[in-house]
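The structure is given below, and queries will be raised subsequently.
What follows is chain A.
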Amino acid sequence: MEFIAQHPVLVASLVKIAILMAVLMTILAYLSWFERKIIAHIQSRWGPYYVGAHGLLQPLADGIKFLFKEDLTPPASDKFVYTLAPFLALTLAITTLALIPFGPATVWIFGHETHLVVANVDIGLLFLFAITSLGVYGVALAGWSSNSKYSLLGGLRSSAQMISYEVSLTLSVVGVLLLAGTFNFNELVTSQQGYYLHFIPRWRIVPQFIGFLCYFTSAIAETNRAPFDLPEGEQELVGGFHTEYSSFKFAMFFMAEYANMVTVSCLATILFLGGWLSPFPDRWTAMQYLPAASLLALAVYLAYDTFAQMRGIARIQLAVVTALAAVLGLLCLLPAVMPVIQGPFWFTFKMGLLLFFYVWTRSTLPRLRYDQLMSFGWKLLLPVSLLNLVVTALWIVFPQLVNHG
Partner candidate 1 sequence: MSLPFILFFVFAIVAVVGAILLIVAREPIHSALSLIMVMVALAALYLLLGAEFIAAVQIIVYAGAIMVLFVFVIMLLNAGVEERTNWSKIAKYAGLPLGIFLLFELAHWLARSAIGARIANGSEGTNGAVSTRALSEMLFQKYLFPFEATSILILIAILGALVLAKRDE
Partner candidate 2 sequence: MLLLNYLWIILALPLAGAAINGLFGKNWPKRAVNSVAIGSVSLTLVAVAELVREFSQLAPAQIPWMRNYFPWITAGPFHVDFALQVDQLTVVMLLTVSFVGLLIHIYSTGYMEHEGGYYRFFSYLNLFMFFMLTLVLAANIVVMFVGWEGVGLCSYLLIGFWFLKKSAADAGKKAFIVTRMGDFGFTVGILLLFWTFRSVDFATIFSKVAENPTDIGVLTSICLLLFAGAIGKSAQLPLYVWLPDAMEGPTPVSALIHAATMVTAGVYMVARMNPLFSRAPIAMLAVAIVGTITAFYAATIGLVQTDIKKVLAYSTVSQLGYMFLGCGVGAYAAGIFHLMTHAFFKGLLFLAAGSVIHAMGGEQDMCQMGGLRKKIPVTYWTMFIATLAIAGFPPFAGFFSKDEILYSAYGGPFANKALYALGLAAAMLTSFYMFRLVFLTFFGSPRYDEHKVHVHESPKNMLVPLVILAILSTIGGWFAAPKFWGGQDYFHNFIGPVFAQADKLAPAAETTEEAAHVLEMQLSGVAVLVALIGFFVAWWFYIRKPKAPEDLAKSLRGPYTLLLNKYYADEIYLTLIVRPLLWLSTNVLWHVVDEGMIDGTVNGAAHVAREAGGELRKLQSGNARSYASWVVIGAVGVTVLLLGVWMRMAP
């Protein structure tokens, strides 16, 4: 007991971790719904619709299905590694999120101070990269251990892909690091405060646009998403590295993939899009009501939807959701909550935007051939990001050279 008393940090962290996990899991779950819906609408379909209103209970159904399916283990597989792999993948994917700050460095909740981040590490970015670089193992080991050609090839491919794209990923970020001069996420974000011409936000995407493009492209490849999702290219190698996986282990890979997407989007938000900073100058105080307003607008729409469209059970479910939205919206109007909610709101907003881009690309672009993928990564992406880095460095050093001879 007194040990805990000695270390209040532990308690705080534990609480945060609990909250984060809860939120994250729902997000991950509903990300699949989100994706399927959007793709469906892009292809002018309805997407999941019947499990709950607008298929809102679809993720739940999927989860249950995964849980109750039989968990097969190929007899020829290396049991230990085979079980280790998915855990590795998921844990690493989720761990990274512990480093992401969702709001300002210090906020006051009910009178005492906290950070909206689990671990505020001095060199957070490096750590994030460190952990993501370990992410390869999940894939590789899965591919190797399940002892099947498809899996092995898929594993090899995806690990090769991840290694090669990690390089350009890191390099494209270094430009931002040079400009900011820190690894710490909070400082990275706060260094983006201010406005060009009083209304264009001083986000790193402006000077580092090339870097942003490189980053996002290699991020897609890094997370093995379309159009770089060769590892699970159904055509050539059934399911890629997780061909042999079933039920919950498979679900873990799934979640890991989504978690990675979230992480990468968060990172992009922090590095290039000014993190939790609002795009509007502070003097536009009206914008403080934006979160509440948007939630209430959603509530209104849902209410209309509920009474105009829905029938039977669906109407009840949707009513609940509407109520939830309304309550949240009203909650955001509370003076105690309003300042706290600003950061997370904008953060999630930008993150959602990026995730939408993810889905968009997936539903738009065809899959690359493997050699195309590799040559694209090494021969185009890497040089461009290198060039970007060099130019940035010169841009920074040039004034010094001019001044100090």
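Details
Here is the rule we use: a residue touches a chain if its C-beta (ideal position, glycine included) is under 8 Å from a C-beta of that chain, and two chains touch if they have at least 3 such contacts; residues count from 1.
Per the selection procedure, all candidates are chains of the complex that A comes from, given by their letters.
Keep in mind the model is a prediction, meaning the values are calculated, not measured.
The candidate list 1 or 2 contains one chain touching chain A in this complex, and it is 1. Of all the residues in chain A, the ones that touch candidate 1 in their complex are 7, 78, 80-81, 84, 121-123, 126-127, 129-131, 133-134, 136-137, 140-141, 143-145, 152, 155-156, 159-160, 163, 166, 183.
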